[in-house]
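Note that one protein chain is taken out, while the other chains of the complex remain in position.
Showing chain A:
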Amino acid sequence: MDLSVVHRQIEEACNDMQVPATRLAGEQVLLSFKQASGNLEACKYILVDSKMCMILSLANYAREQLLHAISVVTKRSLDDYYDEEKQAILAQVQELVSSTGYSQQIGIGLANALTDEFSTTKSSNVGVTWNFHKKSKDFFEASANILLPFFEIVLRVLHQQLQLYTVKENGTETNSHRPDPRNDTLLAIAVALAEKILTWDFSNLNDTVLAGTFILEGSDTILPEDELFLTAKTRAFPPQWRNILLNSDVLQMFFTLLKAVQESEMLMHRTRQCLIQLSGLRVEIFENEAQIKEYMSIIIRGIMTFINDLSVDLPERSASHEYGPRLLGVTQMIRRFLCTIPLDILCSNSEIYSFLQEVAQLTAICLRETSTDKDGLGYLVEESTWSMEAFDELLAIWVKLVQDVQNYINPNPYSTHEIDITRAQMSSFNPEGIMGFLAEASYHITATYIDTRIEIAKFAIFEEDDYGEYKDWDTYGDQLMSIAILGRVVGQKTLERLQGLLHERFSRLKTFFNTGVAVDGSSIVSYNYLSSLHEATHWLILISGFMLTDSGESETLLVPDALMQLSIPQSNLGKNRDQVVMLPKIIIEILELFSLDSSTVEASHCSPRVAETLFWFLERWAKTYLLIDESYYSSMSQNLVAAFGKPTSQGEGIRILELIIELTKRNFVLWNADVDPLLQIVRMLNSFAKESALRNGLLQSEKFISLITFFTDNLNTLPEVIHNILIQTITIITSGESNPDLRLNYFKIIAQAIEKRLINALQRPDFDQKYQQADVMTDVMNALEMFDGLALASSISNNAMVFSFCAKYFESFVRILQYYQNCPEVVILVLRFFKSFVGHIEFSQLATEQNQLAYKTIGEIFKVYSEANLGKNLSKLIEEGNEEPYSDISILLSLLSELIATDFRGFFESDSAQDTSGNLNVPNIVFYGINQLVPLINQEMLKIPRLCSGYIRLVSNIIESYPHRLINLSAELLNSLMASLDTPIYDVARQGYQAITPLALFAHNEERKKDILAVQHLYPFLDKFLQIVFKCLLFKDFEANLIDPAAESLVALICARRNSYNSLVSSIIAQQAPDTRNHLQEAFYNLSISVTETLPESVLRPRDVSGFREVLFRFLMDVRGFLRIK
């Protein structure tokens, strides 16, 4: 073999591999080389000689693979040596690193490979037990064994390499001789290793008990890097690491290193990650004040230099793609530092104020950069997203600092206290001083934020509407909430600013609507002018909404204390000069301005998004301020009461509420074809329904009745998605009327509107011929959706009314189902109505005949549905494009589950095992229904997660609820239950366990009663279940949250099938290696003796199995360590 010829051939083949057309040919050459004799010699020659990039990386790859193999062998043989002998690993690496050139590279590469192999996340899959992996890692990281010396080695190497890149002070070395760090393999490996060591997950310091056992498959869990990012905390280091971590030269070296490797993005990134870790060392590692002070000085100075560097480079920034990551890196270091060290300790450093000043400036710079139009074409370039991310990091710091000081000044038992009071008092901590500083910074940031949002608004025209369902108040919710926290520190100034800016927008919009000209006089108003005006208004309203109110669901939200305290002393100025009153007023005025007649030209200039945002504001604001309840507050602002209070307090709240009703109607007309604003208005009404003051306010208004009539009359012109929620909302509001006569009256208005539509269609003399005609079908469908809305709104206050009204049409619904059996769009609406009806009606409050009628009708629905669909073959044409296949079956499955739930709701005892009246009851209908459905469901369909989950839920509900009726449970049902345990879908698995428990319990109790005949057909299934449960618990990845239901199932199964359990245990033990059998036997013995002889008769409660659960947990922690293999 002529080596140089082979060399050339291989290089050519490598080139061919890069081109799609010749890839196959190249591959062939390489594959035949793999088979050739003497190829090893040739490889050696080529790897040493070639300068080709691809071959060089091949050489790197080969080296890494070899080192990886050595690491695996080292780890696997660890048990064969005494501890002293194991130190040879370290000695070997030390020896290699202390030499020069390639050996050094091999040494550091080996350290790197070993660190991976001994870590939790990167260890190879080599078929050893979890215990072994854990023991190896413990050895590796313990005291001065390996990891710490490795860190020292890597520091030495970094220090040595750094000399090559730093220009000597005396100028003997010039830049021209400076090597390129991108070609420095040794440096690259060393930096990577340093990063790994600094993010190392020390077992004892950072573990949660359970995690160790169950996160064995490292690839499935959150990588440590991501976790660190999420928690924004540096992991704890053992005390032995103190001397080296706190060494000022070490800290300093990383700062210098970052500057030295500017050419390489990768090296910069890794070094930055090291610095981020080092910036947030936890206070526990420091031994005394002097240490912490020195550490703080180094970090502060280091970061300050970076901040200065960022601004120095400003002019040529556009040329550097590194600016964004650099900026973000610095802000992450700052956050790690300022959020880890308690504020009182930070304040003991004399440089802290100037540092915070710099950070405040940087915060404003980040903000301004988000709005800089870098390419002059109206597009905010990618860089601005870096700035926004960096801003969010910094914002989080300010919020934390403000809250820490606030909590210190006004201790609050419900919040965490970062500042230790005694420690702070001993030092010269001055909370008022720092708060004064933070107030200034807060205003600076808030004002810049508001200006920036207005500035960015100028580019709104270029923004694509690709948000889909995400609204700005969700996307930027955290940011806006943080701004509100800072803004309230300087409430008066912030509110004034927002009010002034909104007023300005209001005037511009008004001028434009009145005259058609822009404020600057240009008569041709560009779309751009309008859209930036809309966008700015949108953001000002958003910020105002967050400033004025806190967010939260289903709780009473109070006026934020800071604002209440701001408003109270202004009572002498009157409500019209109180910013807390003025701000919402201008926003309502803007809404009035926008609520135009849809036929006007101006209406076409309105923005549906601004309308949506306005109603979002009203929803949020009204909950807290409108018809304000003074009794919730210890001190109350008279201005707020006068402006928004109840009539009984001489407040003008009702007038505003009536205005909102009026504006609601006008906007429903204006936006009748735009789903987003409509849905938001309905959401607002819905939230009013939950606040008794607002709901009663609506009900007392004449205007509200006409609003309801308006809704019901025009429903058919509104988008489909509005139909049922609109009816639901108005029914909920009107059901809150306390006067029964008035309540009935309201209900009649709604009911008649629904009735009219249905009767219109059904009572046509030519219905038989015309039932499929589009207008007839639309009437039917609209009526069904309205019925659905009504059912969804049923509650204790309207239960009887809703039932009686719906029941009048039960027969019609069955008829509709028959007529439209070939029109799936109608079928689904009938089924959906019954599902909502069963899910919301309180059957326990109804008379027996009423229940009977409902059960009978549901039975008929199943009958008609099954007759129409059994054995039906559909053309591919109509199956195609169906995004939610079999949603009709899904609905029927959940209908039955809901029906079972009604059996256990309220005080209604219907378990009619002894019911001899011949009446129908829930289990009758459920078993009838499921037996209608089973023939319509096949295994293929159960692969659809939604359908599978609904099916298993139903099966488990049936078994759980009616175990004594399980005698004839079909094998099909049990088989699908078996598959559910082993699924990766958490809900399905949980329901599976919940189903097995009562089944096993039933078998156990019947057997005790010597009634074996009744249950013996279940035995094969129970045995199989037992096997599956053990397989999942012992040999598979197991979701820790499933331990509870699994423990219940297991104890019931063991009790029911004790002999099977014993033989299963024996076979599991026998399958293990001889050296673990004894251990396993003992573990099983302890598990077995904790199982009681008998279990309770009816239901297994958590406390019945709590003892067993503990034992099982210990058992799993113990045996999974050596049964689980990786």
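Here is the rule we go by: a residue touches a chain if its C-beta (ideal position, glycine included) is under 8 Å from a C-beta of that chain, and two chains touch if they have at least 3 such contacts; residues count from 1.
Assume contacts and distances are computed from a predicted model.
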Between "Eukaryotic translation initiation factor 5A", "Proteasome subunit beta", "Ras-related protein Rab7" or "Mu homology domain-containing protein", which matches the UniProt record of the unshown chain? "Eukaryotic translation initiation factor 5A"
The one of A:882, A:1062 or A:1078 in touch with the missing chain is A:882
Among A:512, A:805 or A:928, which one touches the chain that has been omitted from the display? A:928
Tell me which residue among A:42, A:114, A:586 or A:920 touches the hidden chain in the full complex. A:920
For a quick check of understanding: of A:199, A:638 or A:866, which residue touches the chain that isn't displayed? A:866
For the chain that's not shown, point to the residue among A:6, A:460 or A:1042 touching it. A:460
Which is it among A:92, A:701 or A:773 that touches the chain not included here? A:773
In the full complex, which bits of chain A touch the chain not displayed? Write them out. 460-461, 463-465, 527, 530-531, 534-535, 538, 604, 607-610, 672-676, 716-720, 768-775, 778, 781, 818-819, 821-825, 828, 856, 859, 863-864, 866-878, 880-883, 918, 920, 923-925, 927-928, 931-932, 934-935, 965, 968, 970
